[in-house]
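Every protein chain except one is present and positioned as in the full complex.
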Amino acid sequence: MEILNALALLSNYVFVPAIAYGSQLALGALGVTLVFGILRFSNFAHGDTMAFGTMVTILFTWWFQSMGINLGPLPTALLALPFGIAFCALFVLASDRLVYRFYRAKRADPVIYLIASVGVMFVTNGIVRFIIGPDDQNFADGERFIIKAREFKKMTGLSEGISIKVSQGITVVTMIIVVTALFWFLNKTRSGKSMRAYSDNEDLALLSGINPDRVVAITWIIAAALATIAGTLYGLDKSYKPFTYFQLLLPIFASAIVGGLGNPLGAIAGGFVIAFSEIMVTYAYKKFAAYMVPGDWKPDGLMQLLSTDYKFAVSFIILLLVLLVRPNGIFRGTGT
Amino acid sequence: MSALRNVGYFLIMATLIVLVGQFQSWNLALSILNLCLISAIMSLGVNMQWGYAGLFNVGVMGFAAMGGLAAMLISVPPVREAWSAGGIGVLMGVVALILTIVAAVATYRKLQAKRFGMIAVVLVCVVGYFIMRSLFDPATALIEKVNPASTGYLGGFGLPIIIAWPIGGIFAGAAAWVVGKITLGLRADYLAIATLGISEIIVAMLKNEDWMTRGVKNVVGLPRPVPYEIDLQNTQWFIDLATRLEMDPVTFSSIFVKLCYAALFTVVLLLVLYLSEKALRSPWGRMMRAIRDNEVSANAMGKDIKARHLQVFVLGSVVVGIAGAMLTTLDGQLTPASYQPLRFTFLIWVMVIVGGSGNNWGAVLGGFVIWFFWIEAEPLGTWLMEVLTSQMDAGSELKAHLMNSAQHMRLATMGLILLVTLRFSPRGLLPEKTGRAV
Partner (left out) sequence: MSYLTAAGMTGGYGSVDILHDCNISVERGEIAVIVGPNGAGKSTAMKAVFGMLNIHTGSVVLDGEDITALSPQDRVAKGMAFVPQNNNVFPSMSVEQNLEMGAFLRRDDINSTMEEVFSLFPILKEKRKQNAGELSGGQRQQVAVGRALMTKPKLLMLDEPTAGVSPIVMDELFDLIIDIARTGLSILMVEQNARQALNIADKGYVLVQGRNRFTDTGQALMNDPEVRKSFLGG
């Protein structure tokens, strides 16, 4: 019983949130890694692209809510998501047309792209704050829980409950659908295969008649879609604040690098590695230990490895460890 | 011709500041000037990394914050009760930390090649971490309980704050060394991301380690290197001087204080600038640029690129740290929440790119120009919005929203300036003498 209680406790506070957070990071990292694979630079504007796409989704959500359109138990944001993706894709394509295409034609040094992406980040950030403001926005509606802790306790008779939020369920389901669709696209369709070919060997792809502009445009659209989905899911699960999305850059980059930049499968694995480490390291194990140790013993401290204020340090340390040991990531990426 | 143009740019800049003095206020003009000077030093530091060596440092904020931390630690008086409450514990914790690092490095060196070498290193780190925490936690808890409303931290050394400037440089340099040691020699992206990470962590530390920095409660009233206004207003020679200049002693005292800061900052700026120029023209500087322009051939010539990069990366960060310490000195307080990446990292980058990467004078000019516009963009933006919305209904919600959001447009404007410069004038206002293709 004690052990079951301990497991329930851990599931509630570690596993469930980590799976949801890991899915969000994985989607974000997939976008970064795809852009890296095709355009060969780490897109610093990705966090703010997420913020932009989510902002559009939120605006449409509010509009739908004001018209009384909703999805019942599911959040209205799901209905607004396609619009967010569409606008975000247009925005990202415009930024490519106005900024990156020029450097591509010149075959500029990768670091120039990095700086350019910082400029794009600035502009995006300014636009987002201008439109929706720098503060927290709430746009979640519908049911809040799939399983409430109280119901779980009643069902199982345990003294620890597991609650699963609707947003967490949606996150995981969406992630699975999106990833399946993405891999189907990359492995089975002509466009997807041409993207992989371009990522593998740009010159040979050109010799084979693959149109680079098309590949790049598809990549940006997919990256925008992934960013908007990841951002909206994160916003539903936690909260929407433009600056938080900028800060997500670090765990997202860490996920992509840990998995091997340019490797989609690695990005997903990396997302979960980072999410689980972050949450496990910052979780206070006091109650868990009390369950696990027989008798009435209770530890004095919180038994927390690291305060949640330092959660970014976890991504950072894992990132450094990977760079020290396997600079190409756990799965081999294209970044050498 | 180009020399004339360069002087021209600086003259225009000086005129702009004088205009602000004439039309807004001299107090404001000098505030802008002081921050321009500090910005110029910071962008000199970033220019060493980017302009000399092509290193992309996205952690300027963190290195500036290290300088700020030094300014506070050096200048404020120690809190005796806090020291007696938890001083020994903290010191022991620091010793444990150092021992852990030494042990980890030793293990790494010894077992690097072995299969379980890395696991051993991690094990050493974990054990060391727990020992450290077990020493730190009780001590810091005690410290934070000491009169939390006004202190609750260990305080500092109570030394003159000027000493903190070089110390701040050393702090920042040490952080840079750790990051550089690991990430230099890998892709440029990795250095960029790692510096982004370390700067977030440094700022998180400043915000949360209350026993050291009081966290978000801020440390205010840092001792100054220049006289206080109130003392000046009560000093005879100062009152005489003010009467002779036909100025109100109160206004004049604050202008005088700002002038003192400006003088100090100018000395540091000139010193850094002189040394940077000297270094750039030395064989060392030529080698740095050779490496930057062609890493492959420099490598073939037997130059140890990684070591050179580490050198210049640490040096640049030292300069940023000095500027960070100066900024905190000017503010007179350490406010960890004020360290925002857009303001401290990316704005500096705009300065370097706009000024002219690789050109020290360009970096200085960029620091001046961009800071000036960063400050003046806000009233300008508000004014612009007022003009644009003048036709709208005064009570309209849209107008209120636009007026409130005007301040955010300057972020976008800065980004736009960066992008436009990078594309149409990649070598900046004052281009480097020996150009390179971007």
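Should a chain be cited, it is by its letter among A and B, assigned in written order, with residues numbered from 1 in that chain.
Keep in mind that, in the parts below, contacts are C-beta pairs under 8 Å (C-beta built on N, C-alpha and C of every residue); 3 or more make two chains touch, one makes a residue touch a chain.
Nothing here was measured: the structure is a model prediction, and the numbers come from that model.
Participant: So there's a chain missing from this view; which of the remaining chains does it actually touch?
Facilitator: Within the full complex, the chain not displayed touches A.
Participant: Thinking of the whole complex, not just what is shown, which of A:I3, A:M67 or A:L207 touches the missing chain?
Facilitator: From the options A:I3, A:M67 or A:L207, the contact with the absent chain belongs to A:L207.
Participant: Specify the residue from the set A:R101, A:K148, A:K193 or A:K241 that touches the hidden chain.
Facilitator: A:K193
Participant: Determine and list the chain A residues touching the chain excluded from the picture.
Facilitator: Spelled out for chain A, the touching residues are 190, 193-194, 196-197, 200-201, 203-210.
FYI, only the chains that are shown with their structure count from here on.
Participant: With chain centres defined as C-alpha means, what is the inter-centre distance between chain A and chain B in Å?
Facilitator: Each chain's C-alpha centroid was found; their separation is 30 Å.
Participant: With touch defined as at the start, can you tell me which chain A residues reach chain B in the complex?
Facilitator: Per the touch definition, chain A meets chain B at residues 36, 41-42, 44, 98-99, 102, 108-112, 114-116, 118-127, 129-131, 133-134, 246-247, 249-250, 253-254, 257, 261, 301, 305, 307, 309-310, 312-313, 315-316, 319-321, 323-325, 327, 335-336.
Participant: Spell out the residues on chain B that touch chain A in their complex, using ranges where they run on.
Facilitator: My answer: residues 54, 56, 58, 118, 122, 129, 137, 182-183, 186-190, 192-194, 196-198, 200-201, 204-205, 207-208, 341-342, 346, 349, 353, 404-405, 408-416, 418-419, 422-423, 438.
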